[in-house]
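Only a single protein chain was left out; the remaining protein chains are all shown in position.
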Amino acid sequence: MSLVQVTDLTVEFGDLRAVDGLTFELERGAALALVGESGSGKSTVASALLGLHRGTGAGVGGSIEVAGTDVQRASDEELRRLRGAKAAMVFQDPLSSLDPYYAIGDQIAEVHRVHTGGSRRAARARAVEVLDRVGIPDAARRSRYRPHEFSGGMRQRALIAMALACEPQLLIADEPTTALDVTVQAQILDLLHTLREETGMGLLLVTHDVGVAAESVDEVLVMRHGRMVEQGPVTTVLGTPAQPYTRELLSAVPRIGAVRTPSGATDEVVLEAAGLRRAFGRGKRAFTAVDDVSLTVRRGETLGVVGESGSGKTTLGRMLVGLLEPTAGEVRYCGHPRIGVDPAVQMVFQDPVSSLNPRRSVGESIADPLRARGERDERRIRGRVTELMERVGLDGAHYHRYPHEFSGGQRQRVGIARALAADPRVIVCDEPVSALDVTTQAQVVALLGELQRELGLALVFVAHDLAVVRQVSDRIAVMRGGRIVETGPADEVYDRPGDPYTRQLLAAVPTLDPEAAARRRTDRRKLALT
Amino acid sequence: MSKALVATQASEAPASGASGARQFWRRLRAQRAAMVAAGTVALLVLVALAAPLLTALEGQDPTTYHSALVDSARGGVPIGSLSGISSDHWLGVEPQTGRDLFARLVHGARVSLGVALAATTVQVVLGVVVGVTAALGNRWVDQLLSRATDIIVAMPLIIMALALLAVVPSGFPRPVLVSLIIGFVAWGTIGKIARAATLSLKNLDHVAAARLSGWSTWRIARRELLPGLAAPVITYAALMVPSNIAIEASLSFLGVGVKPPTPSWGQMLTSANVWYQAAPQYLLLPAGALFVTVLALTVLSDGVRTALDPRAASRLRVGTGRRQEAQANAVAETAKTNAVQEAGS
Amino acid sequence: GPKDNDANGSGGDSTPHKGGTLTVLNSAPQSNFDPARLYTSGGGNVPSLVFRTLTTRNRENGAAGTKVVPDLATDTGRPDKNATVWTYTLKTGLKYEDGTPITSADIKYGIERSFAPELSGGAPYLRDWLVGAADYQGPYKDKKGLSAIETPDDRTIVFHLDKPEGEFPYLATQTQFAPVPKDKDTGTRYEQHPISSGPYKVVKNENDGEHLVLERNTHWSAATDAERKAYPDTIDVKSGLDSSVINQRLSASQGTDAAAVTTDTNLGPAELAKVTGDKELASRVGTGHFGYTNYVAFNPKVKPFDNPKVRQAISYAVDRSSVINAAGGSALAEAATTFLPNQKSFGFTGYDLFPAGATGNAAKAKELLKEAGYPNGLTVTLTHNNAQNFRTSPEIATAVQDALKKAGITVKLQGLEDNNYSDTVYNVKTEPGFFLSAWGADWPSGGPFLAPIFDGRQIVKDGANFNTAQLDATSVNEEIDAINKLTDLDAAAGRWGALDEKIGAQALTVPLFHPVYKRLVGKGIRNVVISDWTGVLDISQVAVK
């Protein structure tokens, strides 16, 4: 009997059918990736496996069997015994998936005790053990930390450790690396790989990143609009795709080696930062997030900013658009020092959840800059908003929908549309495509390029995906610890990295070729050992 | 192609295009308890407004004494069972005076609901304005307003109300004055709630995005912050109505509230207190009316809260005109797929 | 008229015995416990257990209790023939709680203290009557002392008055006449532990009189005190209680509450409704009458009340039964048609000059209004007190308002806060035309009832003025002087009654009602004595065994 057996699964949210007649199975010890564009229903399937839709008002049809439990018919108690013990889930967002009030070790111990009924001591010991297992250094001490004292990567590891606590037969990982930068992403994927090798558990990986899938699984299931497009061994599906959609998907994946068509960069400097510094907190708690950063952005050019999580990219971006006062240094727009915000310099925010007001329809949000500019004609506003939504690949008829009715990627597109609505000259894009599936990502990247050429837009493109950054950027700035460690034309930085840190970053980029991926995994291990 | 799409959608738009207010109503209507509560509140307000009509219907007024209907030798307890209920006096009469209880109850609703709602409005407006301004203002503004809030919170309300009411000349319309004073001395907690909520909201990216749109601070506060503040503020405000009624009662009790012979529920409760054994109705009527009001307001506030949250739509199983939208989707999808395939080939 | 009280304690052996603890449950704390600052005649109940005075009230039921009798003195005072010099002799063997003897100089000192501004609060009579007392500042500032009081020896004390005052023996019942040993005087702090001359001494005084415990004063001798019975060994006075709680506790009579009484809390109308239906409870209710009149006052200096016809019309229109109901019903209030209380000692004559019947005579009132030039009625403002005192409070005002409506008089109400009310109403400059007022007896006689209200020479221009009608009629003033000369108090009473009727004809006030006091006592209480002087049970007579 297979580990997971899903037959004719449908999930409906009100009128919306998010998953439609999906059938698949997963053998013990095997690894399956659910890939597909944003909003295709991947997370919905993952949740359905653990019966998490119960009591939320969603309608679930078909049959689901996980590790011998009939999820659809199981009693609450049986479901409870399934969750965490036989099948464990690692959630997309490590920031908010841990309870901020309790020590991480205690949270893991709690899960352990719930299922084993063991003593508090034993559970704590187990927590330290799994934390150690996922590579948290000095696990015994760190287990007493609270989540906010962990870095993003450590938190993701902690979540994986929690999943491992009861030695489940199935690990469901819903976008386990989306929020992480490439180096950490590579570490996490490597960790998942090793764990699978060692414990023999099954893995269901949910991701929109085909590269991530290529690195970690044996089989791939491609989804679209809640339906299956194609399923098969990873080498087959990625190597010789049968369906046009899969082909489209693959062709859209940015490749690190790809060479960018030069943009219409001019010499006219629109935005300039000189000696920017930003510190948070005072006294002993003072922390400098950005330190002495100087850069220039020219009309029509794209400046890529890469760097690991916490290196100060967002902080820099916020200072560039004027949302944050620099502690020292200044930002000049068209040669004039500038204080405060200016609609001509826009930003696409990193977090698609909090960047949209949950109580306003997305159309209204996009219309904001238009109205702020004094546009009163409702028809014109509607027309323009619909047009903008179309351009970023959204359905113009969704004007009155609320953010929660969109998937993560769709929300990000709303953010871009809103930035465009202001007719800006500069857009600071803070990870604008990291939540997008590759097709949309390609579209958005193309769109940004198109807009750039058309309007002479200057872009600051912040991202952790080096491939994407290379695709769009004329010049690259590499950040680490609040400073720019390397800057230069894109080709130069990628082909002849000067800084060792840049080299490390490049080595972490996932590739589409599973065999190459295995090779690079070993390389990385060596790199880490030296 | 894209032009054609825009055109189809523009024609579809009205079908799926439910505006924010309409959706709010739809979500509110989906909650039965909230609708019952809203009906009750509306009824209470109606009764209050129509008090003179209702009492005319009964043929009584709230101030006329009926000495003959009370037993003078027994402290003025109403003669007859159930506080002297009769076809003339639908709910019986008041002990000692023999005034008509029904008339006093419905007229009392005017004062009590009027004062409480007006005072709550003042409190909410003041509290939210001060709280939001403090949270959005610079350090000095924040310091100043927060201190003012501290002072208001730290001062015993009844004492200040007593003192202030004594200062204002007695010519000033009393119910207005009472509402204003209760409003002005008791907005502290709302102020604090509003400030805290604004502080946490203002760091969200959607507020930053609104700033980048070029909106003024005022407009941002109104569009981005106020809706987020609504939930905590409405919850608390629903509880402030009964507490304002109680404050009005205490002030009446201390002799500075609404003037007799104008009835109010608070006054009725105050004087009915000791009568609960000899004439239970006298106490139970205003107490019951108040309880119903509070219950209705609480349930309604819950409903409004839920309805304010677009995320509640799916839980409430309220459609947002999705079927039409889904059809439009399907059209667009085929168009898109075709386009992609064309591009691929 | 007043009836005798009907509470007789519980059945069985009702003879009182010594011993036990009497609990007193009160609402107001004894925050004034300095004999200089107490106003009420005899300082009320509790102080009279600690302070003996030259004379005191006769501790007997009903009308007999309105007599004044000797206390520290051997008699009620010996006047000279003009009644301007009064001489008293102290009994022998009188001692304070510490065993030191009580002298006439201590009484003089006690009176002198009451003139100190630090110890204000007493009645105005000493200042008004004693020779050269008007500017006296008390012994702290003015070491010379009051020359109007002489103490030729330790047992004799002589008072010199400005004018004849036949009622001086009544005044001598006030606590200002209690002895205070000069070397024990601690000024404003004296009230924390006043030195006892009576049967009990203060052993505990918490929170400024909130909780008092009195125990036997072993140096007091029953042989020198014919009035105070002092049965219980201990008296425990707890105050600050809500009136409904007090009545509830007395009616439940659990534990120590069985031996409890209250000296300041009446049964309210709601409680009365309950008590009248319960035989056992009803047997524990004591009824008393205190000389008190609640009335509507006119200020004839204000239009339209300058017109006697208007005042008469209102007198006719008043519905006393609804007013009485508002005050608590016929058991708690008796209709008043005279200004003087309905007691013989005041000289009550029982006239009714503007008969309004029980529910008012609206027809007669309308007729008078027409004559007065208001055929279509008129609108007036009635000023009242906001305090819930059932005397000048909103309930009474609205009852008057409702009654006058029938006579075509629209009454607007103006309620003032307690202290603002007295400031406004009892002040010549701010006095309104039409307001609620009340007056109580300082002692059971017409003198302190009529003189402050109607004596033209008592109009105070820049202070508290109680002659609210601002009546200054020579005939009235002269008659007051003439009656004050009488030392035969019965004869005086008759003339006070006649004067009352004469003034009543001017319709300067509309008497509304005289209150009746109904009070519960605990199950185990014996020997309940209620005099018409105070109207409440006398705790010096109560026994718990």
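Chains: A, B and C, in written order; residue numbering restarts at 1 for each.
What we mean here is this: a contact is a pair of C-beta atoms (placed from the backbone, for glycine too) under 8 Å apart; a residue touches a chain by one contact, two chains touch by 3 or more.
The rule we apply is simple: contacts and distances are computed from a predicted model.
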item	value
Which of "ABC transporter permease", "Dihydroorotate dehydrogenase electron transfer subunit", "phosphoenolpyruvate--glycerone phosphotransferase" or "Na+/H+ antiporter subunit E" matches, in UniProt, the chain that is not displayed	"ABC transporter permease"
Touching partners, among the displayed chains, of the absent chain	A, B, C
Chain not shown: contacting residue from C:T15, C:T92, C:S147 or C:N207	C:N207
Chain not shown: contacting residue from A:D8, A:D99 or A:D495	A:D99
Option touching the unshown chain, where C:E165, C:E334, C:E417 or C:D455 are the choices	C:E417
Chain C residues touching the omitted chain (full complex)	31, 37, 39, 116-124, 127, 135, 137-138, 140, 185-189, 206-208, 210-211, 238-242, 244-245, 248-249, 251-252, 254-255, 257, 417-420, 422-423, 460, 462-464
Where the unshown chain meets chain A, residue by residue	50, 52, 79-85, 88-89, 91, 93, 96-102, 107, 110-111, 114-115, 146, 148, 159, 162, 281, 283-285
Missing-chain contacts mapped onto chain B	147, 150-151, 153-160, 162-164, 166-167, 186, 188-189, 192-193, 196, 231-232, 235-236, 238-239, 242-243, 245-247, 249-250, 254, 266, 269-270, 273-274, 276-277, 283, 287, 290-291, 293-295, 298, 305
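Please note the rule applied: only the chains that are shown with their structure count from here on.
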item	value
Gap in Å, rounded to a whole number, between the CA centres of chain C and chain B	51
Distance between chain centroids, defined by C-alpha means - chain A, chain C (Å)	88
Contact set on chain B toward chain C in their complex	63-65, 67, 70-77, 95-98, 166, 170, 253-256, 259-261, 273-275, 277-279
Contacting residues of chain C [partner chain B, same complex]	244, 268-274, 276-277, 319, 321-322, 324-326, 328-332, 359, 385-388, 394-395, 397-399, 401-403, 405, 413-418, 420
Contact set on chain A toward chain B in their complex	13-16, 56-58, 225, 244, 247-248, 251, 318, 321, 323, 341-343, 345-347, 349-351, 354-361, 364-365, 368-369, 372-373, 382-383, 386-387, 390, 395-402, 404-405, 415, 418-419, 421-422
